[in-house]
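I have placed the structure first, in the form of structure tokens, so that the comments after it can refer back to it.
What you see is the complex with one protein chain gone and the rest in place.
For clarity, chains are labelled A, B, C and D in written order, and residue numbers in each chain start from 1.
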Amino acid sequence: MTHQLLHQSATALDLNSVSAPPSSKHLLGTTANGQDVLAQLVSGTRESMLAGLVASVLGTSIAVVVGVTAGLAGGIVDSALTGLTNVFLTMPGFALIFVISGYTRGGGPVVIGIIIGLFGWAGGTRALRAQAMSLRSREFVLAMRMLGESRWRLAMVEVLPHLIGWISAMFLGGFVGGVLAEAGLAFLGVSDPSTISWGIMISQAQQGNALISGMWWWFAPPGLCIALLGASVALVNFGVDEISNPRLRNANRSLVKRAQQASRAKEVSHAR
Amino acid sequence: MLSDTDGGVDARAHDRGPEAGAEPPVLEAVDVTMHFTVRGGLGRTSTVRALEHASLQLRRGRIVALVGESGSGKTTLARLFALMYTPTSGEIRLRGKAVAPGRGRAAREYYSEVQMVFQDPFASLNSMHTVRHNLRRALLIHGRAGKNDIEERMLDLLERVSLTPTKDFIDKLPHELSGGQRQRVAIARALAVGPKVILGDEPISMLDVSMRLDILNLLARLRDEEELALLYITHDIASARYLAEEIHVMYAGQMVEGGPAEEIIQNPQHPYTRLLLDASPDPARTVTAGGSSVFADVEDSGEPPNLAAPPPGCRFHPRCPFATDDCRRAFPARTEHPTGQWVHCWLYPSGASA
Amino acid sequence: GGVAKQASGTAGTINVEAPNSAPTFTNNFNPFSQSDTGPGLNIIYEPLLASNRAKGGVLIPWLAKSWAWSDGGRTATLTLRPGVKFSDGNPLTPADVVYSLDLLLKNPKLGGATYSAVKAVGSDAVAVTWKSAAYQQLGDLKTINIIEKKLWVNRKPLTYVDKNPVGTGPFAMKAFSPQAVTMAARTDYWGGKPAMANLKYVAATSANIQTQLQNNSIDFCTCDIDAKSYVASDPQRHRFIMAWDGSVVSVMLNNGKAPFSDVHVRRAFADAVDTAAIAKLASSKLPLQEPPASPTGLSTKTYKDWIDPKYLAPRKQDVAAAKASLQAGGYTVQGGRLMKDGKQLPVTFVAPSDTPFIMTIAQLVIQQIKQTLGIDIKLSGGANASDEVAKGKYDLASTWLSSGEGIYTALNQFNGSLASPIGTEASNNSVRFRNAAFDKVLAEMAGTDDQNRLKQLGMQAQAIFVDQVPTIPLFSSGAAGVANTRHWTGWPPAANPDYLANTGSGTELITTLLHLKPAKG
Amino acid sequence: MPGENGETLLDVRGLTVEYLSERGSVCACDDVSFTVRRGEILGVAGESGSGKSTLITALTRLERPPAVTTAGEILFRPRGAAEPVDLVGLTERDLRKLRWRDMAIVLQSAMNALNPVMRLSAQFTDVLREHDRTLSRQDARERTGELLALVGLTADQANRYPHELSGGTRQRATIALALACGADLVVMDEPTTAVDVVMQRQILANILRLRARLGFAVVFVTHDLSLLVELADRIAIMYAGRIVEIGTAFDIYHRPGHPYTEGLRASFPPLREPVRLLSGIPGSPPDLRDPPPGCAFHPRCPHRFAACDSVLPVLRPVGDQQVACLLHSGRSAQEPARKERTDDAVGH
Partner (left out) sequence: MTAPLTASGTGLAPQGGAGEAARPARRRTRWTWLGSRLGFYLFVTWVAITLNFFIPRLMPGDPAQAIISAMAQRNGQTPPPATVHSIQLLFGNPDRPLFSQYLGYLGELAHGDLGLSISQYPVPVIDLVRAALPWTLVLVGSSTVIAFVIGVGLGIVVGWRPGRRFDTVVTPLSTVVGVVPYFWIALLAVWIFAVQLGWAPVSGGYSVDTLPGLNLPFLVSTLHYGLLPVATIVFSSFGGWVFGQRNMMVTTLSEDYVLLARAKGLPGWKVMLVYAARNAMLPSITNFALAIGGLVGGALLTEIVFSYPGMGFLLFEAVSKRDYPTMQAVFLLITLAVLLANFVADSVYVLLDPRTRESR
């Protein structure tokens, strides 16, 4: 993909332009080793996304299974799962992930993603559990239960659709969290440097003294990409929040503006 | 559109008395008690005595109203009927046979006879599913329709709850319906399984005032046309009188009085029933009296007790102006009246009529 | 601040980045510790002799002022330098030396010894005995620090935490903090007092060392920075002094395992690689060019006089020869795969994940092989790379090979008798090269003290090396010394220094420091 | 009627409140006009969504975005003031001076109306001391005790947090709070819907007794007409953001002028009178985003005729009350300027 698109490979070394600033040949310049930054960025996107995706899919799945099971089952199952969640929630997650990946000594984006997902699922679980729990005692669930629906169908057909919003928000959050965590780990040297991810790029740029040598084109893009991804997800979350919490909609900018204008007009007319 | 309730309330009033007790009940609660264990921090628990020795019978073609203030255990009793809890003692009997909460086929069989209509029509329909989904599931689970006739059966159900034109309603989502219409869908869903008993837990309290009577009239019609047995739970004693043949009054988990509706309204025996009646708004009273002085009379009559530590004996005694030592000692036995009315109160000699 | 001068006539403090600096220092100056210690052990403790790696590893007297061979090269008698004192004021005695050497002999946990006996001779000499002729092994003594017997007799050498080290070196411990260790110059040092009153080891990491150099808070380090931009930022004061230490960055070929057990494949790969291009890339951050390596695997900077003149030039990239060589061996390349007899021979390049430099070299080699021979090589990076290399679980790998400790030591790295089988760890000859003729030449070298003979034998070995291609030498390298002349001048020239300026080696650092003078103004 | 002869305390004229939204605005209070005299209880009844709460918050100038008052005046005559002030024109600063001293509010759910993290006493003290800077802490505490005693609570309950009190107690406490600064006008938004009938009766009794004692006027909003008939002096019926009828409680109950009032009356089964078949009102309330043209009630009205879906009826006197229905105004009743209408509708 990268090859055909940019006629550049992320790992190919162009010995004739080492540490070159952006040019028509290398749109984002090259690294100190003569690798095309844009090509690295593009293939880094894939790996970072892969890590984020694996982390997010795994984390969200665990969270859904644990949260929904706890919320719907109640009783001792709930207590046990909630306890488990709280344990993971209170432990310093990144440190834990770092230590674990320190033991496993790196690995590709998939391995890193798995570790992040495996130890970083607790965040959304509480919310899911609370939602599932409140849904469980909702009257429509009781009503369907009284029709004789099986538990499985109740969970899948009646309850889960209501959690889609939460789950997707969680998924998005987990995704960005995964990308960020991967970047952090790569910065700490827990990564497979034969792959290229945004985090690895930053870490290599830093090791290559990119900033001091004035090679901003090497240092800036991966960080900006992460920030951009995070920002877009944060903005999505803005929307999700407004959907899940209608009261927030009152804070809509255009409405507030119109209201201000309207009341100002009223005051003016009154003053006359 | 809906004032087609032929028969009318007056008509019913005539043939309701003699029937009482003649026919065996479809569903009954026999001396049920329900205590909830509530877990606090550090494994400490307390017991909420939500329902004590309650008995109630539902008969074919009759509506029994259950009134009482908040927390008096009305919902708990309805849920016991719906087999959501196992009673601490006593039993629920369907056609004389004791039943217990279960799963699978047994539960399905029970629910094909007993259905519930919930308080909040906004909450009792899944906002994600259409009217069709609700009715379809109800029909399919209980094998009440095959592939060919399912559409017809669904439309028929909507017809029965007067959601016409039925074709317009079947594919609507709950948010496209008004509260009254939603409640009708909920009733249609309950009817879909062909039940003999419908438990209505405050089915109108969340509805707009103008739409309440609509639902009450629909319930009355179902009783008459389909000979359903109905439990009508409410705060509003006036609506109980309007709809039901029998009224049972509960206070703090105890059944304090019951009997034919008119008797209870016109001739309340238990001090709590009287308090309730006095407190209920009655425009006729004020307006005929020409003033609103009645309010001054009930300025402070205390509050219902905490069911985790209820007062001993008759739970009403702390608020009762007639309380005696007997009241504090034990819950009084039942006093029966020839009219079919009964009361649990020390003011009346047990076994005798007042 | 506010440190009183210890030696009169000396001035100021020199700030040095600790070699392989940890970001924070350990307050333990036990010279026998097998793990991290505080910085500067090597300027506190000194060995009997040192080597000059700028001159092909020739041995130079240090605490021993001279030595003589007897017993057919099995015994060396070393005469101690007079007037050497420990920093606690006690003079160095043969007893201290015997104790120091014996400690290693009797205590294999401390790293072991190659000699078999040590004894004092008279009042100023010690005799060290080996089991066989050891002309080439005297250099082993230069890693042995001489300690004061009196202090150590009651200490457990492995586990003792020494916060107050006492040695014969020019500097003595003054103040410790986790970020800086200050040492005071000794006025009574046998080699003369250094020009600086204090030496401060500053903790730094590769991430911030360049900044610290540029803002003048570090005067000297041996470190990996963007030296080109450093020098360019102030050519007057910023010095880059390469310490050519004899190392040659090479592609290791696993001679113990197919396909590189076959000399045809080794030759083909060697011919296919463009060492000049790799050397160029490797030096892209240096203000000077690291020369492409001699095909003998010996550094042309260190062993110029020892290398057969016909091998001084690097091997030229020769794609045709490479292909011919593959064909001669019966190999074909199909769809990026190396095949022989219908069987595929996958090739992996193992590179350690935490050394980006090596990683880059690997990528370039892979790219070149792909372009020339069309073979796809899988790059496998990981933190376990060094384990894998040691155990022989690799096809290609890259590292700094060879040493500046003399021609014998340099060639001895490929001694077949040191090779261990695949799967077991090798500390030497991890390319697992086995060649009887080569080993025979090495054995002869070990038994001679005659420099001419040594040179002759060395050339024989070189011929075998070039023919058999146990590794693909890429370019000569060294330790990058970076200095700032704002406070101290007198650094060795970058071109052909008489000694190396390198914080990693104590004797080299001491030599460097003794040459320094305060900058004027 | 108690308030009959008192001076006008509040004169609302043409009050219009809109909720702005991305999909156009909703007019939840449309051209609402009425007066309240000193000491009078004005009941406002209407179905859910008819704009009752909107009216209450606009009256007290407490509307929050996206609600905006777009037209109308709220003339309020504080005690001792010669001239009424128009609340709509006041700045937040000036309003603050009027607040609680002159007008107070009781909200539907006391659980939500009391700050859950402050003791009752603190919530009394802060308002008492805000409006009387000279009051000492001790005095404020005593005053709190007195106020609570007014509604039958003990002084020691002042030290509780809201969640420690039962629903009825809380609601009574909010009423006591409303009386803290001796307001002339107390607006109440369904203060009894969250409590039991017995408690409801107690609260209403309290209100009546205190009104008799302290002489404040009440605007009481509820959807329970039957309750208002017992409580209020006059009743206004709201439908779809407009007042469709105003009259004395007696008239509203016995001689409803508007078909909607009639229907509402018939929605409450009687407690003691003979049971008849009642029908409520067919259909459902309109969506204010897209209100029906003409009379908003016409789709549900049993007496509708051709003009109903095009002509907007306005309040006009019919007997002692005022009704906004074309049945009473004749088909040709095309009103000219709105402003005038409201003026004579209020009838000074």
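Everything below uses one rule, namely that contacts are C-beta pairs under 8 Å (C-beta built on N, C-alpha and C of every residue); 3 or more make two chains touch, one makes a residue touch a chain.
The shown structure was predicted, so the numbers you read here are calculated from the model rather than taken from an experiment.
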item	value
Touch criterion as defined above, residue of C:125, C:203 or C:268 at the omitted chain	C:203
Absent-chain contact - pick from C:247, C:275 or C:415	C:247
Options A:128, A:176 or A:196, residue touching the unrepresented chain	A:176
Hidden partner chain, touching residue among D:113, D:221, D:275 or D:301	D:113
Absent chain, residues of chain C that touch it	1, 15, 20, 22-24, 26-28, 33-37, 108-113, 158-159, 161, 175, 177-180, 200, 202-205, 207-208, 211-212, 214-215, 217, 247, 352, 354-355, 384, 386-387, 390, 400, 403, 425-428, 430
Chain D residues that touch the omitted chain in the full complex	57, 60, 62, 64-65, 92, 95-101, 104-105, 107-109, 112-118, 126-127, 130-131, 152-154, 156-157, 160-161, 163-164, 169, 174
Touching residues (missing chain, whole complex) on chain A	83, 86-87, 89-96, 98-100, 102-105, 176, 180, 183-184, 187-190, 199, 202, 206, 211-212, 219, 223, 226-227, 229-231, 233-235, 238, 241, 245, 247-248, 250-253, 255-257
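As a working rule, only the chains that are shown with their structure count from here on.
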item	value
Innermost chain, taking as reference the mean of every protein Cα atom displayed	A
A-D or A-B, whichever has more C-beta pairs in contact	A-B
Averaged-CA centre spacing for the pair chain B and chain A, given as whole angstrom	50
Chain D contact footprint on chain A (complex, rising order)	250-252, 254-256, 258-259, 262-263, 266-267, 270-271
Chain C contact footprint on chain A (complex, rising order)	11-13, 15, 18-19, 32-34, 105-107, 189, 191-194, 204, 206-209, 212-214
Contact footprint of chain A on chain D as seen in their complex	18, 20-22, 64-71, 86, 88-89
